[in-house]
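First comes the structure, then the notes that go with it.
Every protein chain except one is present and positioned as in the full complex.
Our next item is chain A:
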């Protein structure tokens, strides 16, 4: 009797679990396949077929990539953009969010409205480009950092977070003679660490993955980040440079594995910070609503 009652439920759960495992597998498969091929010896890749495990771990594609000066230049560029960009983002967002969290500030409502409005309407691609040109930022390191220096969405979320900090804490420091900047630095920021960690991660991932701004504002190839190089290699299919290097050396590599290895190199840093991201992002997504 009891067994029969359980069966329907077990079938339901079984199918549900199976479908979820399927979702997970479909998500993971491309990663694992790319990783496996990038580490496989040439003969195995040439033979074709589904590769899920390298016959012999081969690092030739990686040594090929890491010895290519263009690729390394782009990697260095991406790292610089990520570090400098994230610091800029955080400094500007915090500096603007703090005064806006003070409800007594005159003009606060109009500023918030103007910030919110930029989320609904923009000048568009061409005027944005012309402004960058007018500012003399085209083809500069800052051209990929400045146009996105503050995310209006993050700004408002951080402002809401600051508003949630008890005013009494700040008032007491003010009475003790602390400046606003001092209060921000010594009291508000230490209390906002979880929120700041979230923003740091999100801004940093955004910079690492950034492609659009480089395509728009940068034509100087020495300033290109890794994403632009990846596109060149895979989608436009230009690996001649690497193959020329292959001809000179005894290493045997084919374009396919070089491309896969490049994908792995561009993705691994994201996967490394992923556990930290994961700890924070649910909070990040749900931190307060977007309200002035």
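Basically, a residue touches a chain if its C-beta (ideal position, glycine included) is under 8 Å from a C-beta of that chain, and two chains touch if they have at least 3 such contacts; residues count from 1.
We take it that contacts and distances are computed from a predicted model.
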item: Absent chain [UniProt protein name; select from "Multiple-sugar transport system permease YteP", "GDYXXLXY protein", "ATP-NAD kinase family protein" or "Phenylacetate-CoA oxygenase subunit PaaC"]; value: "Multiple-sugar transport system permease YteP"
item: Candidate in contact with the missing chain, chosen from A:30, A:136 or A:164; value: A:30
item: Residues belonging to chain A that touch the chain removed from view; value: 8-9, 12-13, 16-17, 19-21, 23-24, 26-28, 30, 33-34, 45, 48-50, 91-93, 95-96, 98-100, 102-105, 111, 114-116, 118-131, 134-135, 146-147, 149-150, 155, 167-168, 171-172, 174-175, 179-181, 184, 205, 208-212, 215-216, 227-228, 230-231, 234-235, 256, 259-260, 263, 266-267, 270-271, 274, 277-278, 281-282, 285-286, 289-291
